[in-house]
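With one protein chain withheld, the remaining protein chains of the complex are depicted in position.
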Amino acid sequence: MMTQMVLRRIGIGFVTLLVVSLIVFMGTSILPGDVAQIILGQSATEETLAVLRAELGLDQPGYVRYFSWLGNMVSGDLGTSKAGGASISSLIDSRLGNTMKMAGLVALISIPFSVSLGLYAAMHPGTWLDRSVTFMTLSTISVPEFFIATLLVLILAVELHWLPSTAYLSGNESGVQLLKALAMPILTLVIVVSAQMIRMTRAGILNVMSSPYIEMAILKGVPRRRIILRHALLNAIGPIVNVIALNLAYLVSGVVIVETIFAYPGLAKLMIDGVQTRDLPLVQACAMIFCGTYVILILIADVASILANPRLRHPK
Amino acid sequence: MDKLLEVKDLRISAYNDDAVEIPIVKGVNFDIYKGQVVALIGESGSGKTTISLASLAYTKPGLEIVGGEILLKGEDVLKASPLRQRELRGASVAYLAQSAAATFNPAITIGEQVTESAVLHGVLTQEQATKRAEALYHALELPNPDRIGYRYPHQVSGGQLQRLMAAMALCGKPDLMVLDEPTTALDVTTQIEVLKAFKKVIREEDAAAIYVTHDLAVVAQIADHIVVLYGGEVMEQGTADQIINHPTHAYTRRLMDAVRPTPEAGQGSDVGEEHFREIPAVTVNRMTAGYGRKPNGEPAVTVLRDINVNVKNGHVVGVIGESGCGKSTLARVMAGLLPPSKGELKLDGNGLNGDMSDRSLEELQKIQFVFQMADTALNPKQEIGEIIGRPLEFYHGLTGKEKHQKVVEILEMVELTPEFVSRYPMELSGGQKQRINLARSLAANPEVMLCDEVTSALDSIVGANVIKLLTALRDKTGVSFVFISHDLSTVSSFADEIVVLYAGRVVEQGPTDEVLTPPFHPYTRLLISSVPEMRLGWLEETMNKREMAVGISKGVEITAVGCPFFNRCPVAIAGTCDTKTAPARELNDGHQISCHLTIDQLEQSEAHAAAQVAKMQNEPTSPSAA
Partner (left out) sequence: MTEEIVNEMPKGEEIVAEIDKFDELPDAPPKRRIKLTWLGKLSVVIVVFWVVIAFIGPWIAPFHEMDIEGDDSFLDAYDNFYLGTDHLGRDTFSRILWGARMTIGISLAATLLAYCMGITLGIAAAVKGGWFDMIVSRLNDAVLALPSIMLGLIAIAAFGSSIPILITIAAIIYASSVFRIARALGQDIMVQDFVEAAKARGEGIWWIIRAEVLPNAAMPLATDFGLRLVFVVLFISSLSFLGLGVQPPQADWGSMVRENLQGLSYKSYAAIWPAFAIASFTIAINLIVDDVSAKSGGSLAKKMV
């Protein structure tokens, strides 16, 4: 029963990935914009355009191009950048590492921080600490990521001179330099992601906390600590894992803004550059990586909540 | 005897949005002695649950104890420190909630939850507690007592969970148990079983208890002392014998009046001739229905099989059975909400399409469905005038003044004043909502009203008034009722005819008087003997009867072949009842029993059972011996 549901969910995940690839492909290559025209510029003659189109396979029907593109994607051949002519795989290679490094550090810091703060706020509802946490997180999720980033730059870089305002990497920094460079973007992302996670963790626990079995535990004289850690947490673990996965997925869009603002040489920056120069193969490849990660993280979130359901874990 | 608990001038209030105090409990006094069961009885709003929770020094969020004291063995629990209060909860006073299904934590094993309190409070070690829990499972007659502790709450049945909660309360050997309507949500058959188990362990453990309920018949079985509450005040209190047999206060008498008598022949109402017509209003012929659809056109889950029912004009047909027997499904088929997979329906002798969307406006108007819960059946965003006015407009084209006049007229019919026109459902009490719910169907001017458990969610007095209203409406308008209920005493006091459904089949049907006189179908017998009587000692007598021993603890199971009652039937014939469909045996006057036993055999078994009961009553036996 449970295995079935998990397999079913994974199956749906695969279908979603396919549909996503279709959207990415259609959005970027079937609609307007002739790649050949972009590469050769306005002065190109009809003949040269036709030759290039044939070379790129652009004269073939859409579905043929889609499947060959998908096939290449799956086998790891991401094509060549139309703007610079370089192989996209090589372009992405180092950038992906940088982005992963940053996202990993953000996750490492924000998950334990927000889950424990969310738990603590839920354990003491209505106290000043709970109320200020609620207000701060609400404000944080209400503002754009670049607002937080700008504010941090103003305070930490311009006013206090503690940190550099950009995170440009040359590739041969020392450990301390690297940390200093990464500090601002990571801090921004930690704040943004944690706010969501704290709110959702708190809401998840409080939701469980209004169940009749919590009242029963109180009436049995169970101490607060045990009510939270055994009675509530066991039931909230599914929602919390869900929250974590969803917010890691949310990092995907946060990364786009933060890499731009701090000029961090990551994948998102590469993609924005691609969009600005209308380098469609590059945009496709980057979009697939981001969307794929997002879909997989949401898939993990859903599977986690299936696995955490005691009714499914212990069938009749 | 020692005083265990003294409640002195207890006052509890709620505070609304504007911090205005609303008194809920207004100075209540009562005492509990060791080994005594005290019942708090009253309708919703009487403050009975609030009072019982106060003995654990607990109030629901939004309420506050504003005065009085509660002395547990001389110690005022209300003034104790929060830590001391926590010590008392579970260790000295244990609580049993109405719905065990919601109060067990779904993620923790039953055993851990049952023993948790005893171990946490240091009353027992984990080992001792587990052992004691097992002993309690035995005493409560739970299946597989050595293994049930390792299971999760969703893996056992509702009746079992209710008893497991008793084990949870008793495990820490509390001085006092608080039982909050512990059997209200259960079917009658399950209710007896749970009551019996409670009574037995309370006696064996010599525990004292507060028993909260609105059901006088239940109270009569279990309480030593009764406190009658109304609007947060004590109306009357005394020993069970005093209150049940010699009530003095007007309110207590009113509560007693609302208790419907034990079902027996001669209670059903008589139909006058004035609304008589040759052709029945609604006929259901060899009908089979269910949910879902298999490729061969049969339903994926068959709920009703081969049903024949006639609803005569101006008659009340009561449909009775435990939950899961298909009562509501039958009404839904008649209303056209669930098209049957086989069989035919007739209205006034003419064929009636099974699918509502293929029925004419006139046909729709003639059959009206009244939903069980008025709370959800009335659109919260519509005024009462709109709710009742819509059918007038929809079926009869009334608008403007004419419509308004008719709405007022219909409100009068359900004994409500014209001011209700501009109110919203949320501003009404439960009984008033149910009246509006009925009024909306009445407004269509129907021939048949299908009432699905319309009194089940109401308090006894309010429910009794609704039944009175329905009887008056029938006499005045000649409308027929299909009255669905799981409560045999309600049905037998009101219906002209009774249809007994079991697991999707009609096991017995006929005029009320006929159905309620022997010979009975064994299931009808079980139902009749399960209805609690409002007299002391009924529970002990009943538990010794033969049909209780066999069928009571099993649930309703729908079977494709044989008689579905086979596994609960005390007179079942193995090899016949489980393989062949029972033949419908015609008695007189349209009375039918579907059973493999002949009428003679059924009569003999009745006589045999009666003799046995008589014999037992002569021999003094221990009440708890099964």
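As written, the chains take the letters A and B, and residue 1 is the first residue of each chain.
As a working rule, a residue touches a chain if its C-beta (ideal position, glycine included) is under 8 Å from a C-beta of that chain, and two chains touch if they have at least 3 such contacts.
Remember, predicted model here, so these are calculated numbers, not experimental data.
From the options B:Q242, B:N308 or B:N567, the residue with contact to the chain not on display is B:Q242.
Across the entire complex, the residue among A:R9, A:K101 or A:R278 in touch with the chain not shown is A:R278. Contact with the chain that does not appear here is found for just one residue of A:M5, A:L233 or A:I298, A:I298. Contact with the chain not shown here comes from a single listed residue; of A:I23, A:A54 or A:A86, that residue is A:I23. If you put the missing chain back, the residues of chain B touching it would be 16-17, 22, 43-46, 58, 61-62, 82-83, 85-86, 230-231, 236-238, 242, 248-251, 253-254, 335-337, 356, 359, 361, 364, 368-369, 371-373, 376-382, 390-391, 394-395, 426-432, 440, 444, 459, 461-462.
Residues of chain A in touch with the missing chain: 16, 19-20, 23-24, 27-28, 31-33, 122-123, 125-126, 138-139, 141-147, 150-151, 153-154, 157-159, 165, 203, 206-207, 209-210, 214-215, 218, 223-224, 227-228, 249-250, 252-253, 256-257, 260-261, 271-272, 274-276, 278, 280, 283, 287, 290-291, 294-295, 298.
Simple rule for what comes next: only the chains that are shown with their structure count from here on.
Listing the residues of chain B that touch chain A in their complex gives 53, 56, 58, 86-91, 94-95, 97, 99, 102-108, 116-117, 120-121, 151-152, 154-155, 168.
Chain A makes touch with chain B in their complex at residues 211-213, 215-223, 226, 230-231, 234-235, 310-311, 314, 316.
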